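The other protein chains are all here in position, but one chain of the complex has been omitted.
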Amino acid sequence: MTSFLLVAAVAVFLENALFARALDISVLLPALHSRRTIWIYGLAVTLSSSAAGGVAWGLHSLLQGGGWYASYGQPFLFLTAQAFLYAVVCAGLRAYKKELYRAIRVPLTISFFNCAALGSMFLAVYKAGSFWGAVGTGAGVGVGFLLACALVRVAEGRLAICNVPRAFQGLPVRLMYIGLLALATYGLIGHQLPV
Amino acid sequence: MASERTAAAGGLLKRCKQALAENPVLLGGLALAPVVMVATTVKNAVALMIVMACTLVPVMLLEAVLAKYLSMVPDFARMALCAVFAAAMLMPARLAVAPLAQNIFDSLGMYFALTGVSALMFLHSPGREPEGPRFAVTDAVCGTLGFALAVFLTGAVREALSLGTFWGVPLGFSVKFPAMAMPFAGFFTAAFWAAAWNSLSRLIGRMGGGREVE
Amino acid sequence: MQDKELKAPHIRMRESARSAMLDVVIALLPLYFMAAYFYGMRAVALGAVSAASAVAADMLCVLVSGRLPNLRDLSALVTGLLLPLMLPASIPYYVVITAAVFAIAVVKHPFGGVGQNIFNPAAGGFAFISVCWPSLVFSYPQPMFPLPIAGELTARLAESPAHALMLGAVPTIDTLDLVLGRFAGPMGVTNILVLGTCFIYLLFRKVISWQAPVAFLAAAAATAYFSPRIPASRWESVVFELLSGTLVFAGVFLLGDPVTSPKRGLSRFLYGALAGGATMLFRYCGGFEQAAAFALLLVNSFTLLIDHEAERLFRIVRRGILGFRAYRRSRRIVKKV
Partner (left out) sequence: MPGILTRGIILEQYKEPALNRPVREFFSSSYPGMLFESSLPREAEELGPEDIIRLAELAGIVDERDGEPLYRKLRQAAEQKVQIIVADAIDDEPYVSSQLGPMLKCSEEAAEGLRLAVKAAGAQKPYFAVYKNITDLMNKIPRTLEGITVKRIRGRYPAEFRTTDDFERGTSLAVLGVCSLIHLCRAVRDHRIQSTCFVTVAGNCVANPMNLEASAGMTVAQLLERCGLADDPGRVIVGGPMTGVACRDTEATVISAGTRAVLAFREDTKDRRYQCIGCGKCVECCPENLTPFYINKYIEKGRMEMLDFYEIDRCISCGTCSYVCPAKLDIADNIKAAKAARRKNTTGGLGDAR
């Protein structure tokens, strides 16, 4: 359990999935729509990436080995597992909670098939030393995403009262903002280049 | 019949133009993760382009075909099928990328596979409505072109600034900025290109919706 | 007779944006004087190069954004003058130019230019070059050996006491030298007495407010007192942590920067304390010995949030819950014509 918390904390703060790895940058834009969508997407991403981390660890320990598996099989297996998980979740929701499924269909799809979910699978395999560590990595990616969303949401308020040049309005200025925050977190990470 | 065909072609052209002017990567923020993280050299950029082309075109085609002929299957199942297909397409992509450089997969890391999954994000880009296989191919090609443009511009600038080279060929700069290879610099570079693209597309729009695509 | 609309109030204070910036420039001059005394005219040359490139970049950015450059706007000059003071006097010129251009073109103008930037430009520029060339930025020449303005630098470079602190060692510098800045360190920020004088001048001119710098230094000192990272007494830890690097300078000139700090006294206090805590966290756990710029960039993003929460508090205060009679007034000035 301690490894879970430690790995999760590292993934949230030190190697935030947004600032250090840009994993969930594509989810950020739909998530920033309102406070409610931030929570929906944040929870969905957290759940999907934690599950992905656990699944990845299971697959990895089942299929130890290099060669063909490491180069060709791993991405295929991971993505297939993710697709299977997605299909199961969707089928379950559709069968039992039809309204909920209809409401969160798009966030669910986006949070399953984005860089954060698959990325946390790879991170879980590379970085975590145990099953709980792998789940912790996934959870950390999700919570880090929520945190980053909150930070960027604060920035939205600030940017709303800035005279941002026309060319920079919208995505570019958000990217600048995230980039500067990423630069700031370098003070904590240090010199090394993350994988 | 002929007029119908020209109308369809005109629609296609318009769609193409729209897709390029509203670059899904630079203005829509799709598939930015690989652009920001690993588009540090032109070689990486080309590799990412290949991966995107290998996954996006078949996946979009598959999605359109499935939507047309297998519409009774629930859409989540179709999505899952697309995902598996994209994962499978990563294998030929790997074969195509491998000759580029010795250590190309080391420098791409996990973002090789993440580019493939980014292609799935294109299926959900806002405002996109699947309208049959032919438009799907156009969409996919335009999306790939947009991605290629973004990743190439970002990669070229970052390689020139961080290593002083272009495709490994020295450019003769005396000062290098090693930090440009880092992720935060990727954000900045992408942001500046996005801003440039923003003003360019507005300029085109102001010129009276001219003929030229770029 | 009158071609534009004349709006009340019809009298204005004499101080202007220009005079405020000019005050900061005046406060920076003694620091340059000290730098020149320690390291020769190269320090001044660095300042001039940095200032020139910052102003040029600013003009260019303004022109690109389709406005007319305003010669009365001195903020780029201030940014340009702030940057080299945090760097060693041996720094190559291109590093300084990079920092200045980055500060203006990346940190300041994409957000809208003067008064609109969310992040402190000088802190951003410093952070960028210290990620880019850590070995150049964090190795310092000894003071009192003047460096040539141009040409090859032969001076022996040393680590600053901040580096020793990062390794967990006690620097071997006596306190007087530390206060007077006679040790290998950033060129303009080591003399605490001069810095203090500049701070008092700026306070007196009301260019900066006291809350943020004081809270910043207090938070940093408290961290150093309660959890020293070096095997020395608590007070020694405080002295070394505060005086060994850019902490005091960052407190006065970077945190005091009005554009990026919150607007209320209370929120400035909170902001300073947050920045102090973050700086010490970055110093203790991070990879760089001068972490104030990074911490400041992080805390800058909270500015609006802090102000917003302070406003929430003041809404309650204004309703008179705390019993201040002054806030329970019901009448207001009726327009007198």
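Which chain is which? They are A, B and C, in the order written, and residues in each are numbered from 1.
Convention: a contact is a pair of C-beta atoms (placed from the backbone, for glycine too) under 8 Å apart; a residue touches a chain by one contact, two chains touch by 3 or more.
All values derive from a computational prediction rather than experimental measurement.
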For the chain that does not appear here, which of the shown chains does it touch in the whole complex? A, C
Given C:33, C:225 or C:314, the one touching the chain that is not displayed: C:314
Specify the residue from the set C:42, C:109, C:163 or C:264 that touches the hidden chain. C:264
Subunit A positions in touch with the non-displayed chain are 160-161
Need a quick check: the contact residues on subunit C for the chain that isn't drawn. 1-2, 5-13, 15-21, 68, 70, 72-73, 75, 113-116, 206-207, 209, 258-265, 268, 307, 311, 314-315, 317-318, 324-327, 329, 331-337
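The rule is simple: only the chains that are shown with their structure count from here on.
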Whole-Å gap between the CA centroids of subunit A and subunit C: 35
Cα centroid separation between subunit B and subunit C, in whole Å? 41
So the centre of each chain is just the mean of its C-alpha atoms; given that, what is the distance between subunit A and subunit B in Å? 20
Touching two or more other chains - residues of subunit B: 182, 184, 188, 191, 195
Subunit A residues touching 2+ other chains are 165, 168, 172-173, 176, 180, 183, 186
Subunit B - residues contacting subunit A, complex: 26-34, 36-37, 74, 76-77, 79-81, 83-84, 86-88, 90-91, 94, 105, 109-110, 112-114, 116-118, 120-121, 124, 126, 181-188, 190-192, 194-196, 198-199, 202
Subunit B to subunit C touching residues, read off their complex: 175, 177-179, 182, 184, 188, 191, 195
Subunit A contacts subunit B in the complex at 19-26, 28-30, 71-72, 74-76, 78-80, 82-84, 86-87, 90-91, 94, 105-106, 109-110, 113-115, 117-119, 122-123, 126, 165-173, 175-176, 178-180, 182-183, 186, 193-195
